[in-house]
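So that we are looking at the same thing, I have put the structure below in structure tokens.
Up next is subunit A:
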Amino acid sequence: MIEPILTTRDLSKSFGGLVAVNNVTLDFAPGRVHAIIGPNGAGKTTLINLLSGDLPPSGGSITFKGRNITRLPAFEISRIGLGRSYQKTNIFPQFTCFQNCWLGAQSRLKTSMKFFRPAAAYAEVHARAERALDLCGLTHRRDLPPAQISHGEQRQLEIGMMLATEPEVFLLDEPLAGMGPEESEAVVRLLNDLARDHTLILIEHDMDAVFAVADLLTVMVDGRVLATGTPEEIRSNAEVQDAYLGSGEGQA
Partner candidate 1 sequence: MTKKSESSRRHFIAGVAATAGLAAAGSFVPTRFAIGVAAPVKVGILLPYSGTYAMLGNSITNALKMRIDQAGGKLGGRAVEYVALDSEMSVPKAPTNTNKLIKKEKVDFLVGPVHSGIAAAMAKIVGPRNAPIMIVPNAGHNGITGSLCAPNIFRTSFSNWQPAFPGGKVMADDGHKTCVTIAWKYGAGIQMMAAGKENFEKHGGKVVKDIQVPFPKVEFQAFLSEIASIKPDAVFSFFSGGGAVKFVKDYAAAGLKDSIPLYGPGFLTEGVSKAQGAAAEGIKTTLHYAANLDSDANRKFRADYEKAYGASANVFSVQGFDTGSLLLQAMAAVGGDTGATKDLISVMEGATIVDSPRGAWKMSKAHNPIQDIYLRQVKSGENLVLGVAAKNLEDPATGCSMA
Partner candidate 2 sequence: MSLKAPVTFFLLIAVAGLAVFPHFSDEFYLEFFTHLMVMGIFAMSLDLLIGYTGLVSFGHAAFFGLAGYLLAIVTPQDEAVALWLSLPVCLGGAALAALVIGWFSVRTSGIYFIMITLAFAQMLFYYFNENEALGGSDGIFIFSKPFVGFGDWQIIDLANPTTVYYFVLASLVACYLLLTVMLRAPFGQVIQAIRANEHRTRALGYDTQRYKLVAFVIAGTMAGFAGYLEAVSTGIVSPGHLHWHNSGLVMMHVILGGMGTLYGPILGAFILGLLHDQVQEVTEHWHLVQGVFVIFVVLFLPRGIAGLVGRLFGRPPDLDLEENRVAGEDGNKVDAEPNGERTK
């Protein structure tokens, strides 16, 4: 077994009386695509929010490359190499696609407390942003504001911004949500490309896509981990069949 890059131990999050994530203990291996599936309300997005620092956990711990990052704020987590994309498109509406990626790319400067040299003069940022834009397939939309591109393209831009931050671990919250089949296909290709030298943690409802890209699957129900295993193991797991695949397949 390879040393996991990201681990959670007894990770919990409750909102008032509602326990959204309940004692989740998971290991995420480097270089793998690890998908988290489960019915709506299973706590998948909350888990991602805990990993990305968007929400503080109520209990348990998160370790990234041996470092305890449980209480780190979101921006620190991003800076050490965990990037995330959002389920609901979360971009900068008044900037162009390129500028959106630019902001992601600029965040990798040691600091942006730079007041005089024009941002445009930072060649490495420029290159990173262009690369991200290219990777997510939006070069042809470079100078359009998000309002003028399709919904699927906005989803691609969402991923592009994350790419621009050049993370080691990608936290992807339903990257395919609301995409047409062609766009989906392109994004799945992109995910497969990324998977070659990155760690991907993925929430997705599109089961075909999940089985096409994931190395490992974790099934969550009611905030708990029901099972973790390879796609085959999960497919044949009776409990999963019962709790999820059997009843709630219609999600995708």
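As a selection rule, all candidates are chains of the complex that A comes from, given by their letters.
The definition used in the following text is that a residue touches a chain if its C-beta (ideal position, glycine included) is under 8 Å from a C-beta of that chain, and two chains touch if they have at least 3 such contacts; residues count from 1.
Owing to the predicted nature of the structure, the values given are computational and were not obtained by experimental measurement.
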Q. Touching subunit A in this complex is which of 1 or 2?
A. 2
(Q) Applying the document's contact rule, which stretches of subunit A touch candidate 2 when the two form their complex? (A) 52, 54, 73-76, 78-79, 84, 86, 88-95, 99, 102-104, 106-109, 112-120, 122, 125, 145-147, 151, 154, 161, 165, 177-178
